[in-house]
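For this depiction, one protein chain was excluded, whereas all remaining protein chains were kept in their positions.
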Amino acid sequence: MRSRAIESFQDRLERVSLAPLIHTQKTYYLFVFLLLATVAWGLYAYAIQLRYGLVTTGLGDQVMYGVYIVNFVFFIGISYAGALVSAILRLTNAGWRSPITRISEIIAVGGLTDGALQPIIDLGHPERAWHIIAYGRFQSPLLWDIIAITTYLVGSLLYLYLPLIPDLALARDRLGQSASGFKRKIFTVFAVGWQDTPDQRKRLNRAIGIMAIMIIPLAVSVHTVVAFIFSMTLRPGWNSTIYGVYFVIGAVFSGTAVLLIVIAIFRKVYHFEEYIKEKHFRNLGYMLLALLLLYLYLTFTEYLTGGYKMEEGEEQLLTLVMLGKNAPWFWFFVIAGMIVPAFLLIFSKLKTIPMVLIAAVLVVLGMWVKRYIIIVPTLEVPLMPFEFGSYSPTWVEISIGLATLAGFSVMVTLAAKFMPLVSVWELKEEAEKETHHKEEAEGQR
Amino acid sequence: MRKQDVSRREFIKQSAGVAGFLAVLASPMATVLARDKASAGMPQEPADKKKRAWCMVIDLKKCDGCVTIGTVPQCTNACILGHYVPKGQQWIEVYEDDLPGGGKYFLPAPCYQCENAPCVNVCPVAATYHDKDGVVLIDHRRCIGCRLCMSACPYHRRFFNWGEPILPPEAAFAEYSPHYPVPAVKGTVIKCMFCSHLLPNGKLPFCVAGCPMKALYMGDLNEDIASNGKDVVQLSKFLSENDAFRYKEELGTKPRVYYLPGHGQTFGRTADDPRPFVPATWPWGGESGFVRPDGIFPWSETK
Partner (left out) sequence: MNSKWLLAATLSILLFAVSSAAVLAQEPPPPYAGVKNPFAWNDAGVLSAGKTVYEQFCGSCHGATGAGVSAFDFSSASYSKQLEAKPDSVFWALSEGRITKGMPPYKSTLSEEKRWQVITYIHSLGGAPSTPGPTPAATPPVENGSLTLSVPPAGQTGDPVTFTATLKDGQGKPRTGEKVKFLLLEDFFARGLVEAGEATTDGQGVAALEYIPRRPGEPEVVAWFGKLETRSRIAIADSGDVFYHTEAGIRMPAPGPEIWIGPESAFDLGPQGNAPNTALRLPGGMLSWLWLFVLVLIAVYVTYIVTLYQVLRISTVKGAGATNASLVPRMAILAMIGLGVMVVLMVITGPYSHFHLG
């Protein structure tokens, strides 16, 4: 028997979670407009880049990778939020995951799409990208990337879609005339005739179970091969065996931080306080702390193994990174991106949500800077007896970089209009389970 | 190895039918095949069809960075003029490096045509590849401009055509081929290719012919012979007797460019000679070598 309190909980859940699909505030339109304007400006900058070539960027023969590749690593990293966090939590059967899985999967798909675009923007001949399919060499790390990212993107889409089916059916059944015809059609088609029969549930749970296991090795493979693009070269700093693991941990780390920021925003805007609770911030904060310490440890070993031996290139690189031109970036990463967030997270019991959030923002900024520190200074180290290289992005790169961020935001923001942001059916299941436990406990007493 | 090779070839012949089937299966390949037919049948057959193993020997005893004659390094200059090299790129570049006891020596660096070339290994589309003579070529019609090869090259011997290169009008008359990549193609990687358009016709590369000190030798590792255009030497003996080394040999790239240590002493240059070499110049290329926009809007551009 269900108690009245739960009934009303479920009604409220449906109302709150479906509200963003039908009611749109003016500020939302303004926000989306601003984002789209940024994207449009980025497209203009890209048109200029297409017309004149990469001469419009600050790149040169020495520092041949810049903002685009930094963003590539960063956004592919963010995508980990998603799948890895939600898959691991699902597999470990952590009940508190239900309200945040959907958002993390949206971040995964958005980050991957955005990240995968970056190398194409970076190409000198983007119109020849099909050469990779027609003439692809399996010996090239770039091909590993293409295959891994494609496979992972498809898997992420599937993993986003599967738990969405019952919620789309809910939207189809409950929204009725309050949603536009276009949206109703989408809900109907994508809900694949979900009627919540036991057979359907069994099949859905089976499919989700397979994908939750599948997505983890895929995610690990993706960031490992992203690291291989760098570590397969004979460059100081890059020529390192630690890179695969380092990138994977870094990706989960930055992904978790981005997830924290995004759930905080959605929680505030769409009043999900009842579902995304302080507990989520606390738990994710602890996860973030653990990952931070792991990343700190890997960073330490990475620099120590290079710095202890002091090969000529490593020496130049470390000088450049710790004392030279890039020192502000590096120390920003160490202090603002690692030490300060660590303390904020350790003492987060004082005021959980703001402290965890500030830590997450700092971590995201720090991790972007860290990717810059990984890519640019290594290229600035001279390979032949000549001067150090230098790099400063031009307006084209900055515009496209901002457009990339805006594009990611737009994907996440628009997703709010086409799917319930919390997994309604999973929350309901959780609530039922809890009531069941309660009733059992009461019955035993 | 040879045995394997033979069986490979036989296998190719035997399985012509399978090849046809596969060509149909891999639909993207169909367009490739069609294009290939169109570009086939170029009449330019080289005079020399031997299998070569081209290499270069650079005698640093004779290389004074052209400071004693007060000109820009003539190898670089000859290369730039011969290939219409876009401004800013020095396919053979003379570096000034420190000697352990003070003073400097000069190190002319062409593409090292490594036998275990990192650039060839990482190319995702086989736009850079070894030809049978061991020269690393780039096909600028294939290159997608990902620059992975540039980041892989431990010698910084690859350059990118960041924009449309500003070249003299004569460059447009050149018949493009990977052996002679003129005019340079925007958005692709470019580098020295040992003047492999000249070698089969018995002509020395521009840099070797242009070196007034005759410090550069072109050699064939297979026939064990090398020449600087004046002397002909037995390559193996020449290398051993002059303590030849290869740059950054410990990387295992197996470069095909050998250096004989020295600092230009043959022409009286002392190690502590303070004269720096004259930086290379380009008769073309405008300000930056490439057409670029003048700010945010495209209606004015710098040439």
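Each chain gets a letter, A and B, in the order it is written, and its residues are counted from 1.
Everything that follows uses one rule, which is that a contact is a pair of C-beta atoms (placed from the backbone, for glycine too) under 8 Å apart; a residue touches a chain by one contact, two chains touch by 3 or more.
None of the values given here were measured: they were computed from a predicted structure.
Asker: Taking the entire complex into account, which one of A:T27, A:Q177 or A:T197 touches the absent chain?
Answerer: In the full complex, the listed residue that touches the missing chain is A:T197.
Asker: Of the listed residues A:Q10, A:T188, A:N283 or A:T352, which contacts the missing chain in the full complex?
Answerer: Candidates A:Q10, A:T188, A:N283 or A:T352; residue touching the omitted chain: A:T188.
Asker: Looking at the whole complex, which of A:L36, A:L50 or A:I133 touches the chain that is not displayed?
Answerer: Here the residue in touch with the unshown chain is A:I133.
Asker: Using the document's contact rule, name the residues of chain A that touch the chain not shown here.
Answerer: Contact residues on chain A toward the absent chain are 132-139, 143, 146-147, 150-151, 154-155, 158, 162, 165, 188-195, 197, 199-200, 203-204, 206-207, 210-211, 214, 218.
Asker: Touching the missing chain, which residues of chain B?
Answerer: Chain B touches the chain not shown through residues 1-2, 4-5, 7-8, 11-12, 15, 18-19, 22-23, 25-26, 29, 32-33, 36, 39-40, 42, 44-46, 51, 53, 62, 66, 68-71, 74, 78, 115-117, 120, 123, 125-134, 137, 139, 141-142, 170, 173, 177-179, 196, 202-204, 209-210, 212-214, 218, 220-234, 237, 254, 267-268.
By definition in this document, only the chains that are shown with their structure count from here on.
Asker: Using mean C-alpha positions as chain centres, tell me how far chain A is from chain B in Å, no decimals.
Answerer: One centre to the other, that is 42 Å.
Asker: Of all residues in chain A, which touch chain B in the complex?
Answerer: Within the complex, chain A contacts chain B at residues 48, 51-57, 59-62, 64-65, 119, 122-126, 128-137, 139-143, 146, 229-230, 232-235, 379, 382-386, 395.
Asker: Please give the residue numbers of chain B that touch chain A in the complex, ascending.
Answerer: Touching chain A from chain B are residues 28-29, 31-32, 88-89, 93, 95-98, 107, 109, 118, 121-127, 142-148, 150-156, 158-164, 186-189, 251, 253, 288, 290-293, 296, 298, 301.
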